[in-house]
Structures are given as structure tokens and as C-alpha cells.
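Below is one structure; the comments refer to it alone.
With one protein chain removed, the remaining protein chains of the complex are shown where they sit.
The block that comes next holds subunit A.
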Amino acid sequence: MEALLNTGSTIDEGRLAKGGSKYTDDYTKECAVCWMCAEDFTSLGCPEKVAVISRDRKYSVAVTPKVTEAMRTGQVFIPRSIWANVVVEPDTFSTGSPRYKGSPVFVEPTDDEILSAEEVVMKMYMGGK
């Protein structure tokens, strides 16, 4: 499914990030989550996990889907965090600020493991070092 990715604060994301708890399970449970509407969730086959994939298909991140009435079809939301930023468009349109709002992404069911924030850094950014 093609979608526009929105990212932003949630109160518990803020509480955990500001409280130095980025390496806790609570943080992963709060942020490694992709919000979507029931219609989109059903069209994906009600998966347990979804992969959110960047437009160029270079990066993919596994997260838990969350069904909510806050979203409309074709739009997904991930709390601002390392998981969201893996797939945010890096182009800044000559402003310096990437597209944290409205990045085009693909969303697909997946069996990939949901990584913790520390694992994302070590496996995806540090090449497993």
C-alpha cells in the first residue's frame, strides 16, 4: 500500500525520550508503531507487523500497526523517533529540514523482527558493529 507518512510527538514518546528511556521496551512499544485507519489495516490483511518502506525502497523498518480513527485512508503516522526517521525522505528542498510530514512510503505486511532503538543504530546504521 502506498501512503503518506506523518510523524510527530505523542505525550508518552516525549515522556520517555526526555526521561532518558529510549532504550526501554516501553519506548519501543510507544514509538515502533504505525497508526492507520481500519480500512487500510483490513486491506493489508490485518497483519501483526508491518514494514514501512521508503519511497526508493532503500530502507525498511518493521513496526506494530495500530488502528485508530485519528487517521484517514492513505495516511499513516509513526511517533517521531528513530523508527520513523529511517524512512523519512532525506531531501530537504534546500531548507535543511527533511520531510517529517507527508513523506511518501510503502506499507506492507512483514515477518521482520521489530528492532529496539539501540538495535536500529547498531544493525542499520553502524553495519552490525
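Simple rule for what comes next: a residue touches a chain if its C-beta (ideal position, glycine included) is under 8 Å from a C-beta of that chain, and two chains touch if they have at least 3 such contacts; residues count from 1.
By definition in this document, contacts and distances are computed from a predicted model.
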Chain left out of the displayed complex - its UniProt protein name, from "Zinc transport system permease protein", "Formylmethanofuran dehydrogenase, subunit B", "Cobalamin import ATP-binding protein BtuD" or "2-hydroxyacyl-CoA dehydratase": "Formylmethanofuran dehydrogenase, subunit B"
Those residues of subunit A which, in the complete complex, touch the missing chain: 4, 6, 8-12, 14-23, 54, 58-59, 69-72, 75, 77, 80-82, 85-90, 92-102, 117-118, 120-122, 124-126, 129
